[in-house]
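Only one protein chain is missing from this complex, and each of the others stays in its spot.
Let's turn to chain A:
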Amino acid sequence: MLFASLLFNLPAQADSGQTFTVNGFGTLGAVRTDTDHVEFVRDLSQARGATDEWTAKTDSVLGLQANWRITPQWQVVAQGVSRYRYDRSFRPEVAWAFVKYEPTPNLSLRAGRLGTEFFMLADSRWVGYSFLTVRPPGDYFWYLPFYSIHGADAALTLPAGEGVVRGKLFYGLSRGDIPLSDELWNIKGSPMLGGYLEYQSGPWQVRGSYANIRFEHDLPLAPVLLKEYGIVFSQADARFLETRNTRTHYYSFGVVYDKGPLQAQLMLNHIDQGTRALEDSDAGYLLLGYRLGEWTPYLGYSRVRSKKQAPPASPIAARIVADSHSDQKTVFAGVRWDLARNVALKAQWDGIRGDSSSLFPYRQDDLNRWDGRMDVFSMSLDFVF
């Protein structure tokens, strides 16, 4: 790794010349909870999660990125990432690979495999070094197993007084699978469309964003029901719980204030599900951090609550819909220690206080014993190179 960075991190020789750089990021994380009634995951893309024994699976990641600037206007970027994913492996994958064209300094056009900024900070969720907490607040990001699209985006920046206005639009076909019990929900090929508008001035950044996805495939409910309960999925239930050709809408609003030693973030989102199988939800978080030399203690609060849509057609449908219910609050507190250049050590406690019906964020629910309360202890070593 060191060798690679020595070899490739050559500074730009001349503006007109080509440059090739390789950078990397990583996290060595350890997390445990105080219960084995449910498994705690970072987001719904993970098949299994943490219980009351320490695990490094949930938060550990290694990423490597190559940037090839061909001309001042044209650039090729590729990023490979290894993290615990839907198929229970750390198999490395190409997170993004795209061509970027910048006809003017403030217009950027990209095409290829792209990260999606569904919500603010969503496309840097795995770069632990870039943020304060061990992981992005769960109540806000659990719902977001979407990482990349095959498509294109365009971003335009315009000066506005002392600040800048930035807008971005993206469109593409989603990639990947979302684990559901022992099965996988295929979201490959589902068209995704979205964009945001933001204003940034001095320490302030305000952003509103919208995105939608139209699912191409149904949830794999039939095999799950058969395997777990020995129930044959009825046609009426299948129709009621259809996800194929339904469209889910994501709205979010975020404010960041970042001045001197103080960092504050407020984010709100609303998800309007097209399918009756999943509940609509509202979520938000507030995070405050204050740097004291190399140490930055932080404190946060997050909340998520979902609502039923139509009354389910049958007890089985009701049971499925109930699985997507969430209703919980989390207080989290921790400290980031910037112990060396490009290396940070973090420790964090999350106190999740929810209803026992709050099941959506977890894996392997033991319904009879889960009471909605959980304490999560995390440590991470984040680095970039």
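Definition applied: a residue touches a chain if its C-beta (ideal position, glycine included) is under 8 Å from a C-beta of that chain, and two chains touch if they have at least 3 such contacts; residues count from 1.
Note that contacts and distances are computed from a predicted model.
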{"item": "UniProt protein name of the chain not shown, from \"Phosphate ABC transporter substrate-binding protein\", \"Multisubunit potassium/proton antiporter, PhaE subunit\", \"tRNA-splicing ligase RtcB\" or \"Acyl carrier protein\"", "value": "\"Phosphate ABC transporter substrate-binding protein\""}
{"item": "Touch criterion as defined above, residue of A:D52, A:D123 or A:D365 at the omitted chain", "value": "A:D123"}
{"item": "Omitted-chain contact residue, chosen from A:S82, A:T157 or A:S234", "value": "A:T157"}
{"item": "Identified contact with the non-displayed chain, of A:S82, A:N186, A:Q200 or A:S234", "value": "A:Q200"}
{"item": "Residue among A:V77, A:I178 or A:M192 touching the omitted chain", "value": "A:V77"}
{"item": "Where the missing chain touches chain A, by residue", "value": "11-12, 15, 21, 23, 25, 63, 65, 67, 69, 77, 79, 96, 98, 100, 104-106, 108, 110, 114-115, 117, 121, 123-124, 127, 129-131, 157, 159, 162-164, 166, 200-202, 259-261, 291, 294, 338, 341-342, 344, 384"}
